[in-house]
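In what follows, a structure is listed as structure tokens, so that the remarks can point back to it.
Missing here: one protein chain of the complex. Every other protein chain is in place.
Chain naming follows the written order as A, B and C, and within any one chain the residues start at number 1.
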């Protein structure tokens, strides 16, 4: 992983700023002869697209993906796939305030400290708009996975908004796509709607916790010691805008357990090993066990709020700032498809890595 | 990061198994003309060394580091530094049980599933003994940092053992080196001693949370989007044995906050920008702010316990296992110097990366 | 270097096919605050552009570069620079023959053997049109070099066409831009014009040897052992379409010399060490000496010729093929700016790498 590229064999390079003419992703190392229709990618894009409910930014971008290369006669060719997304709703506005002042909690100040120059329009490269490119790349990854591991599934959902958690007893997979929060708990969705309306009207914002589960993938994914599956998922999720914590399986709560609670017992099932529980989140020693791979990440509340915050100008003068633009009261909502995309890219990369090192029928049989 | 190497410019490759003749690390890309005495590295090794209190494994390894290359006349030469640590206490014992059965919660089963072969003696490559190589490499990184950023400091400590947290009001930096748990809270150290004795006598184990703080480093470290400083720290920490969660600054609790609580306000101090708080953990947009860089990670309880757990054999037969060897009731203790080592390697790598892309007096001035 | 990316810190990823909607390059890791006008890149593009004389393909592409990201207010921002070049002259024609038959000497057969699918239109990804993206990226590299190493110069030229070599006695730097072959020997240019007309009229093609010289760069560039400057230049030049050999300094002829002839003697000049000769091509032990860096590469004759060649179809049937399209009788001509671009990218990458590892005032003084 280097600068704006991630992945070993399935490699994704993203580029573009929030208010430039376009942004996109170059997907390199994709297996050839995978059917790839723009619609499949567009479906992923549409899940992330802003302006779909009153809970997300009112910026209106069709986010249409153009495939400029790497696909021929509807199939991948094994050469780089360029996915381009035009920016169409960069409203002309007065950026003089944001050009001079650093928004607290934003990357404004660090981009300036590092580079000595920044495209301040809409956050430039540090804008969450960059995640559109990830989702497009993830759309490609999903199509490849569909070919290589039929029946596998990657699903993200929200498990906490602000301080309010879902009730795992009410978990319903079918509910996820029915509410604007991608949450599996219908009752939580109701409560959160009211909570978030309050946040929005107060000109404030709230954090969230997202969980992403990958099911149906084989054991053996992950390349210890420094490309462990959990470590690479941690990098992938932490690289998403506003993410401050990443957990695998039991996560931070693993510290609360004693050894006999934490060690998932093993038995033999009809199709191979089975586990009595999944505290490990489907990963032991950095390698997948064949169980569900479970990752969670926390998204901080947007720093772009209507409440005035103290800050300084480029000249070092004390001032205040209020961020008036179109923003998400809970960016965590749109982080759900982004987390899914990162999961898809990382897992596919490891499917290919494992096949490269070990072959198609890799690993040892049990029983 | 690929297989057993991490880092972009300051690159560390580790090798070796728990019960082979030796293990070690190759440190490549080290700046030249840095004074490097074996004693400096040995000091780091000694902090991690087992057998120093009744709370860590009774395996007795002197863990002496030999520098086989890359140092001449007491100075680094810019060529690869080979750090070799001999394994001296691989007790001859009967491994037939562990060779046949998979220990629940261990990498035994996944190494088998992936590779179809495993060095089962002491966990082989998946043993926490591999972290000795990280600490040696971290020792080199620390000496380079001492030269490049005088006054910078990296310090780890335990903030939670099992369910018991420290009281931040009692935080005392000087206390950290005084107790066997590297905790800054003397009262917690007392309580944990009793708690851990109970765990140990019960043949069980407990988890822990470690925090590592890096102070005195400049703003501008981190290479967005996919080599963000926080993302790379997440990978680095998650790659440590038994780690299940990583947090930056506010971490998972960031989800509980509203925007105005979370956005650290900025003012102008005598030496540059100052922040009213550090919810961000010293990183915004993946780039360091100049504040303390704060990372936390959770270590699960050791799965090697004296309590019997259900499992299967390589042949798929149901059985039970009790792990009798010499083990740590709380591996989190020895994870403290490992976390420090990973922090040192990642930060140094980014110091060099930033210097490479931008130069020595990089970035933009404020004021 | 991986798939479609090269470089360590200054990283170039190219994408696109000959007859798709566009192709381009993503330049990542570029230093910030470098003035970058599209015209500067366009100037490089125009040197490579086809259709400028009767000696190059009559395909007419304006090859206008659009900068889609990474530049703000005329300066680089340190974020990825997307350079897009639209394909405008993909004539609609009948590709059925080329779709079924493999052209001897072309990548047609190997792309099929590897990927099982290929975009046969105009050679797809294997077309020399891909080098337009390299030249665009090289244009960025040249602007950065202009800022970092004022006075440095990179110049390519042709030293052999078919079996006809230049006379080094007649070497004239100013002549290079005056003739359609970029050769420093005016007399050779005259002779080659006649020779190439004959080749062209015969429906044949001819090879060439290109030399690229980089002057004014500091000593110390190159990262032994496996990122030696000469080794990376070898990869860079050999990756250009149709290149079959790469030489540094004395090149293959080094084998003919005895030791005392080959070892360039050293003396002390007013600005540092001087050398009595440059058999080494400015590189010793993989590190630049401060002398001119001299690389040569041989370009094979285009395999697309009007003379019939025996081949097979995808079904394995024997057949013949004649390539009728618009082609270069000597692709070596347009390889000159491509070689310059690769030299610029590789050297800049090593300037940044060296600065990263060692700092701005790197290395040891002599005298």
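Going forward, contacts are C-beta pairs under 8 Å (C-beta built on N, C-alpha and C of every residue); 3 or more make two chains touch, one makes a residue touch a chain.
Being a predicted model, the structure only gives us computed values, none of them experimental.
Shown as candidates are C:44, C:98, C:145 or C:199; the residue that touches the absent chain is C:199. For chain C, the residues touching the chain absent from view are 1-6, 8, 14, 102-107, 109-117, 125-126, 130, 160-163, 199, 204-209, 219-228, 230-239, 241, 244-268, 273, 276, 279-281, 283-290, 296, 298-305, 307, 309-312, 314-318, 332, 354, 358, 362-367.
Panel shows chain B; residues 2-5, 11, 13-17, 20-24, 26, 28-29, 32-33, 66, 68-70, 72-73, 75-82, 114-119, 124-125 of it touch the chain omitted from the view.
On the side of chain A, the interface with the absent chain consists of residues 8-9, 29-32, 78-79, 224, 352-353, 355-360, using the contact rule stated above.
The rule we apply is simple: only the chains that are shown with their structure count from here on.
When every chain is reduced to the mean of its CA atoms, the largest separation from chain B belongs to C. Centre to centre, using the average C-alpha position, chain B and chain C are separated by 45 Å.
If you average the CA atoms of chain A and of chain C, the two centres end up 38 Å from each other.
Counting partners per residue, chain C has 29, 32, 78-79 as the residues that reach two or more other chains.
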